[in-house]
Every structure is written in structure tokens, then in C-alpha cells.
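Okay, handing you the structure first.
In this view, the complex is presented without one of its protein chains, the others remaining in place.
In order of appearance the chains are A and B, and numbering begins at 1 in each one.
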Amino acid sequence: MSVETLLQGLVSGLLMGFVYALIAAGLSLIFGLMEIVNFAHGEFLMLAMFATFWAWALWKLDPLYSLPLTVGLLFLFGIVVYHGLIRWILGAPMLAQIFATFGLAIFLRAAAQALWGVDFRVVKNPLVDGRLAVGGLFVGLPQLTASLGALLAFGFLYWFITRTETGLALQATAQDRQAASLMGIDTQRMFALGWGIGAACVGAAGALLAMFFYIFPEVGATFALLAYVTVALGGFGNVPATLAAGVVVGVVEVLAGLLIAPAFKYAVVFALYLVVVLWRPQGLFGRF
Amino acid sequence: MTAGPLLDVRGVTKRFGGLVANNEIAFQVAAGELVGLIGPNGAGKSTLFDLLTGFQTADAGEVLLDGRTVTRLRPDEISRLGVARTFQKLKPFAQMTVLENVMVGAFQKTADLARARGEALEALERVGLADKAQAHARVLSTGQRKRLELARALATRPRLLLLDEVTGGVDLRSIPGLVALVRELNAAGTALVVIEHNMGVIMDISRRIVALHLGEVIADGPPASVGRDPRVVEAYLGQAYVR
Partner (left out) sequence: MGRGLRWAAAAGALALLLAFPLVVTLPFPRHVMISIFLYAMLAQAWNLLAGYCGQISLGHAVFFGTGAYTSTLLAKHVGLSPWGGMLAGVVLAVVLSQCIGYPVFRLRGHYFAIATIAVGEIIGTLMINWDWAGGSRGLFVPIKRPDSWVNFQFHESKQNYYYIALALLLLALWITRRVERSRLGYYLRAIREDQDAAASLGIPVAAYKQRAMALSAGLTGLGGSFYAQYILFIDPESVFPTTLSILICLVAVLGGVGTFWGPLVGAAILIPLGEWTRIAFGGTGRAGDLLVYGALIMLVSVVQPGGIMALAQRGRRRTG
């Protein structure tokens, strides 16, 4: 296999990595706040992708234009999920928490199947199309846009968490719930906000992915697993670290596909998860 | 029974990153002795307990039990050698009954269900919780939970019992009962190391006191002399109080 192919793979891995990072960031944020893993995260992504698709199919809105809509929609959805489901299981045993979001995942997937069928959908003729030739490498413009979009969104998230008052309140709640509430921070609001933002991240990622990815009810499953791996690599609760972790996952996925076999690329990523959590339980950059 | 101390802590050191939680800790406990372990918060007492019971591994130094090195053993291995402990943050088996909780301890010495039950009831009698045997552990008060944890540890028939806080969080009325219990256990031959913040209690029941401050042993001797040791006074109350 040529160096060119390898470099090509690395580049596309890097690009996808940013998207994985954005998806994982939402997951990490939620976990950092309330120690709940959102097992329905992949389905949130799937909903975002479908929202983008329908905006295009029904109103001819290009994904780039409908992105703000999708983000807003998912933000609201996240808050609804918090108030409708999560709020009631905050103090519940871990088994109940795992199954609550799992149940939601199964429900959303089935609902999508019931509403829209199992067929693969695709957004045709997006605004951003074609390829870019850089050096000897080809980079798909939709992929590049998605990647840059994800990076931007990630940057915005980082700015929000570290530079705005609300963001700092979120961090405070994540670090010490009681102390934060003693300082006058409304924990419930922070939790709901966390879910909203977490979902919004996925919303952005979904809208971006819809530019070039097939859309179908099961699409969330693989992305979700990749997101778990990314979050575990970066350290649960460590949002900035998910950027590096996402890139690692993206690159490993591509390399595994090239060097071993395309059928095994996800298997290798999962194996990577196992290796990392066993060797360094706190992740590559985790806090504790 | 060998001559020599039951517990021999030799120069045990434990670091967490830049923080030295235990620095060259050394002391001994003879069979049947009651040693009080005191020190302000953050002195490293609970870390020491974790090191002695295998929940943490020392970075340097050795811990010997009856002449046998136990420094790198797992908690369950150390327990089976005759060391039992209670936890500062109580850890009852919440979904199990009081009796079942203690039976888990009793099972260390027997695999038979009926015998374990008998042993457990005996332990519950000793701590005065026999009437609550069928209650679920989660409905107990703090004082009762402390007794439960004690009974559970006792059911393993330890030679050395490490108590992390006897009176903490317990209502005033229950304290004398708990203290009497600790004395009884010691009288029956169990060696004890007791972490305690209530100075009145610990000075009263201990034959010896080991005082820790900032991870180091600053005093080791009979209660009377330790209580007057200027370093101890300074650690607890500050320079101004050293006479």
C-alpha cells in the first residue's frame, strides 16, 4: 500500500475525528454534570440527520442553512428529554439509569423506523459538493466542511464553557454539585442546560454529517459506540480532551480499515477502548 | 503465637502525586493492645488504614503481621490473615438485612449457612443489635450502622481490628455504649487500632496513642505523655497554645 493511500487515510481519519469529537463532547458534558451515560446519544444524532434530511426534502433547505434549525431543535429536544425522563432517575441506581436511556434509544430507533421506514436516505446535490486536490491528496468538500464545522462548533463549545458565566456555572455544577448550589446556581437548570447543549452538539454533528452520509434509523448505533470510546479515551467529563481523543479514534478507524480489513475497523476501535480503559482507567487525559 | 509485635509498621510512605500522605510511618501494636490513632484532619490516618488493609499500596516501607510481610497483599487476603476494619464512610450492604450483612463476615470462617447464621447472631448480640436482625441495613441510624459494621467485622474473628472513627456522627446517648463495647472487645483479647477525634474517649480507652500530623508520626506513647507533648498540642491547637 502506497504512502499516498496512507496519507489519504490519515487525512480523512483526522477530518472524521473532529466530527467524532463533537459528538463525544456532548456525551462527555452530560456525564461530567450528572454521571449519566446517555445511551441514546446515537439516536439523537440520527434524529438530527433526519431533521436535516426532511428540511431538505420538504423545503429544499440545504444542510448548511438548516443547521441552525437542527441545532435549535436538538437543543430543545435535549431539554425535553431531561425534564421528561432524566430528571426522574437522577438518584436511581445505576442499572435504572443505564436502562432509562437505553429504553429511550430503542424507542427512538423504533419510532424512526415506524415513521420513515428502513430505507437509506441521502441528501442529493448539497450546496457543498465535489473534491479538493491538495498536494497529491483528494479531500471531499462535504467532509472538509463537516470537519471544519465540527471544529468550529467545538471551539464555540469550549469558549462557552470556559468564558461565559453560564458555562462556568456548568463547570462548577459538574465539579461539585452541592457547592455550586450553595453559590446560588440552580442545579436543575444546569442539568437541563447540559442536556440541551449536549444534544445541540450532536445536532450540529448530525446536520454536518447529513451532507454526505447515508441516513437511516440504525445510523446512530455505530456513531454512539465510537462516541463512548472517544469519551473514555479522553476521560469521562473532560470535554477539551475529547478533541484529541476524537482524532485518535478517527485515525485508528481509518488505519485499521486500511491495514487490517474494512470489516474490522470498528472492532479495532472497540479493542482500543478495552486496551485504554484497562491500562489507564482515567483515559488518556482524564482527571483522576 | 510468635514473640514480637502483632502489627509492625516499618517506614511506610505513600505519595499521591506531589502530596505525601504518609511519610516514614513506623510503630508497633502488640497482641491484645489498644492503640489510639489521633491527628487533625488530613494527617493521613485513613490513608494509613488503607495501606494496612491493602486498599492502597505503600510506595516505600513494609507492613508485617505477626512477622509476615503483608505490604502488597489484597484486602481480602489481609482480612483472611485476621485483620478486620470499619470504614469512616460506612459501607453497609444496604439491600441486605442486618443478619445477612453480618453473615457475610461469618462466612469467612465457615461455608455452612446455619453455622454462619449462628455466628452472625452471636456477633449481633455482642454489639447489641440482635433485635434488629431482620431489618434492612438501609433503615438503620448512624449509630446502629456503626454497630452493624462492627458486628460484621467481628464475625470474621479478627486478631486485629482497625476502627475508623467510633463516635463520629453518633448521637451523644449512644457513645458510652459504643465505647464500652470497644473496651469489651479489647478485654476479650482483640488488638485494636482506633482512629478517633473525640479526645476524651480516645485518651480514656487507649493504652497507647500514636499521633500523626501532616503524614508523620509526631508522638507515640501513653495517653498522658502524648497529651502533654508540645508537638501534639501545636498540631491541634496551633503554636499559641504550646506552653
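Heads up, the rule we're going with is that contacts are C-beta pairs under 8 Å (C-beta built on N, C-alpha and C of every residue); 3 or more make two chains touch, one makes a residue touch a chain.
As the structure is a prediction and not an experimental result, all values here were calculated from the model.
Engineer: Among the chains present in the display, which ones are touched by the chain that isn't there?
Structural biologist: A, B
Engineer: In the whole complex, not just what's shown, which of A:Ala100, A:Val128 or A:Leu243 touches the removed chain?
Structural biologist: With A:Ala100, A:Val128 or A:Leu243 as choices, the missing chain is touched by A:Ala100.
Engineer: For the chain left off this view, which of B:Thr47, B:Thr71, B:Thr156 or B:Ser206 is in contact with it?
Structural biologist: Looking across B:Thr47, B:Thr71, B:Thr156 or B:Ser206, the contact with the absent chain belongs to B:Thr156.
Engineer: State which residues belonging to chain B touch the missing partner chain.
Structural biologist: Residues in contact with the chain left out: 53-55, 74-77, 79-80, 84-85, 87, 91-96, 100, 103-105, 107-108, 111, 113, 116, 152-153, 156.
Engineer: Just checking the interface: what residues of chain A touch the absent partner chain?
Structural biologist: Against the missing chain, chain A presents residues 31, 37, 85, 88-89, 92-100, 102-111, 113-114, 225, 228-229, 232, 236, 261, 263-264, 266-267, 270-271, 273-274, 277-278, 281.
Everything that follows uses one rule, which is that only the chains that are shown with their structure count from here on.
Engineer: Report the inter-chain centroid distance for chain A and chain B in whole angstrom, where each centroid is the mean of the CA atoms.
Structural biologist: For chain A versus chain B, the centre distance works out to 47 Å.
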